[in-house]
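In this view, the complex is presented without one of its protein chains, the others remaining in place.
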Amino acid sequence: MKPTVAFFDFSSCEGCQLQIANLEETVLDVADKVNIVEFREVMKEHAEAYDIAIVEGSICRPMDEERLRKIRKNATILIALGACAHLGSVQRLGNQWTAEENKEEVYGKTIPEVTDDSNPFFEQPRHRSLDEIVPVDLVIPGCPIDRNEFVKVLVALLQGKKPPIPDYPVCVECKKRENVCLFTIGKFCMGPVARAGCNAICPTYGLGCEACRGYVSHPHEKAQTDVLKKYGLSTEEIMNRKTMYTYKYVEKQQEKPREKEVKA
Amino acid sequence: MKVITKKEFHGFIQKLINNSAFNVEGVKAKGEKFVFDTLETADELRLDYDVTILPPKKYFLPQYETLMEFTTSEPFENKRPTQSKKTIIVGVHPYDIIAIQHADAYYLDDEISEEYLQKRKNALILGSDVLTVGEKSFFGAMGTGEVTDGFDLYLTDLGDRVVIDIGTKAGEQLLSHAEHVKEASKKDMQRVQKIRQAAIQGAQRDLKLPPNKWYDLLEKNRESSVWKEESDQCLACGTCTMVCPTCFCYDVRDEVDIDMQHGKRLRTWDGCLLREFTAVGSGEIFREDILDRYRHRYYRKAQYLPNRLGFVACVGCGRCSSQCIPDIADPVKLINMITDASSYEPLETTATPQSLSLHIDDIKQGEALHEPLPATLQEVKKLTEKETYFKIALDNNEPFLFEPGQFVEVSIAGIGEAPISLSSAPNGVSFELVVRKVGDVTSALHRMKAGDKVGIRGPFGNGFDVDAMKGKDLLFIGAGLGIVPLRSLINYVIDPRHRKDYGKVTILYGCKEPCEMLFGDEVAEWDRRDDIDHMRTVDTCPEGVCWEGDIGLITALIPKATVDPSNTIAVLVGPPIVYKFCNDILLKLGIAEEDIIVSLERRMKCGVGKCGHCQINGKYVCKDGPVFRYADVKDLPEAFT
Partner (left out) sequence: MSTVSVNVEHLTRVEGHGNIVLNAKDGTVEKVEWQVSEAPRFFESFVRGRPWDELSFLTSRICGICSIGHSLTSLKATEAAMQIPISDQTGMLRRLALHAENMQSHILHVGYLVAPDMFRVGSVFPLVPDHKDLVLKIVKMHRLANELSTLVCGRTTHPITMIPGGFSWIPSQRALLEYQQHLRDIIPVCEDVGQALLDNCHMLPDFSRETEYIGLTSDEEYALYDGVIASTDTGTHPVEEYESVANEFIVPQSTAKYTKHHRDSYMVGALARFNLNSDQLHPLAMQWALKFQLKPLCYNPFMNSIAQVVEYIHSVEDGILLIDKLVEQGINRDERPSVQVKAGRGIAAVEVPRGILFHDYTYNDKGICTKANCVIPTNQNHNNIQKDMEVFAPTLLEKPEKDIELNLEMLVRAYDPCISCSTHYLDVTFV
């Protein structure tokens, strides 16, 4: 009996689902091993219950929460696909302001009847990851996900094995690829605390890791800050680097959004 | 000693590159750094490099290596990848040559790794003198700045000419591809010495203590505050172990394609700094604290490996020092800090040059250490909720010879491999295992039935010394799952054929609750027999459950046994926490440390002392253990954590 799989998306760029389409021929192999019962981006079909729900996107409004809870109920296994579902991704940076401030900045003060909370499409938009709403069984991290990792996870699930998502830092994979360490040429990289599994793709192409896959499960936080200071980064710069994808962890340390003034 | 002009040398290298029988790897630039990589043209070769990002160990122990390929339907039709071309590695510095010899001593010991041997036999090493000393290199202080062997050819770039030392017949043959090779003049040789000594002098870095003193320094300073000071900044990123030429630990995992048919068993570099390095299936991590992991690396280099192989496992290349982001991996820095902090006074300061000789040509054949033999499950019986009994026989129908206390590696193609203790006494073709379901392999095993196939490697490890026990009284203490390996010894001893060789036999068995008791029938038999004293206990007994034994911890049971401490050997097997308390009691009873036997467990991937996961300080649980005398492990800080 092939397990049934359904894809869903919330607030995202849909790049993670696109990676699955980018599997090219392999997508046919995947479709052979599982029964895809819903995948709005490429199919018309719709389903009421499924073994595996794969969800991309962060959760923004009460109407999204409701839809997610329904999916959780209909699914045996819920997989968070990508940084939006895992961490809230970059849009979570908007949580630094209140929902009102964000709406005002983007839409202006002119259309309150559209943008106020009485309109469910605009109700209290505030981005959260899936696990802040419902229990999540598995995360496939990354922005976007690595499509080969997706296949590996699927294969492991079919085998009844623990999915092979590493819990060691990007440095391990970067060193195995014999990249020139960006720190040794005066640049900055989140590699030492970011979760591997991407094969250190960004440092390989000369760009410092942005920790889009989140941190390893036990990052040595104190060491992290000390190292950043050693490299001459100011506290503000440190906060910037630590918040692009991982604002979730910083946000949890702050009780409510603060007044953020950006000087022109 | 020969010499050729630079132009001829280029021609020589280019000729080798153009020759389709060779794969020429040499040092070339990568951005501002250097790496060993395939040479397209001789111009790319940079003999003036300081140090490469990764050492040449990657040619013999690749970052990712397919050990075997299989299909899940025919898991024992293994395909072993083969290599046909000869690899020539150009520009290997003396310290890296020595590091390769370290790797030889490690991989070609009593368990010769076939994959490693083949790569070594297939490679030609062209060493070269250091012309630019790396900022963090200290090979001069480590005695690794010059070599007399370990190379096929050795090059010294004098600028306009290249002096070539011939190391082996193969090297000589290779050199025949070059043109206008002349004898080196005395002046040439002098220039070579000048360059070599200049490099050695330049690679000292004020190391305050020579390597032959490091053992002692570390022995006296395990509790130094320096460890915390430095490890507080450690990110456990794994860089130091990845770039080190004398780090050899690895992990093995299975990967299967989306067709759910084709798969492979893959070996990849692992490192002791990583948190999961010592994690076992149940989730326990035996070296979890970052300070312990940080410190372990230094002890391995300066104590454990020297103990085992006779050399300090650091060649002073400076890779870890230059690539560690918080700069705490530098042996010079660390040794100097501890020396200062402890006011250690060395007696003399000269470094003795290192030299090892293991002749590759003398070694004929290795073993595919990771390839299992096919076996069939004869019987599968569920004992408790989490434990299942298996009776297995190798398909080759030969008697499976082993010692009680040893273990096997059970392999399920596509899922992985797990170490399981043998639970029966040696008895012909079949053997018994009792497996607790904790991880991928054990869960998959639990789903199998009689007639299914698994792979078996082994037996491995140091077993119980049944001969040394002869004539003695035996006190067996099995706590929880510890009864499983202990049973292999018990069944051997109480077997009518052997029983008379041993004195009094007392068996103490304890577990958490009655439902967790294993081997009910056999336990009842221990009760019945006159020649066995038996007591059992449970920590707690739930309401309404029938239980006739004691209630309480197993430690309470020990004093109740009547033992003659002068003639008793106690054999104790159980989870880590049990050892601490039981050992105290046994010692109090008057049993000598040498007469207390324990069986320890750690994560064991290879079973042959190579992957590095099972280390308890300097001991390999898979080779020196799992069975140990308490006397031999009581001083190991990591033994009973």
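Labels for the chains are A and B, by order of writing; each one numbers its residues from 1.
Basically, contacts are C-beta pairs under 8 Å (C-beta built on N, C-alpha and C of every residue); 3 or more make two chains touch, one makes a residue touch a chain.
Computed from a prediction, not measured in an experiment: that's the story for all the values here.
One chain is not displayed; in the complete assembly it touches the shown chains A.
Residue in contact with the omitted chain (choice from A:Glu45, A:Glu66 or A:Glu221): A:Glu45. Residues 10-19, 21-22, 24-25, 28, 31, 36, 39-45, 57, 60-61, 64, 89-91, 93-94, 96-97, 101-103, 105-107, 110-111, 113-114, 119, 121-122, 125, 127, 143-144, 201-202, 204-207, 210, 240, 244, 260, 262-264 of chain A touch the missing chain (whole complex, contact as defined above).
Operating definition for what follows: only the chains that are shown with their structure count from here on.
Averaged C-alpha coordinates put the centre of chain A at 37 Å from the centre of chain B. Listed in rising order, the residues of chain B touching chain A in the complex are 30-33, 35, 53-54, 58, 63-64, 232-239, 242-243, 253, 255-260, 268-269, 271, 274-276, 290, 322-323, 325-326, 414-416, 439-440, 443-444, 447.
Here chain A touches chain B in the complex through residues 26, 29-30, 33, 151-152, 154-155, 158-162, 164, 167-169, 171-172, 175-181, 183-185, 191-193, 216-220, 222-224, 226-227, 230, going by the rule given at the top.
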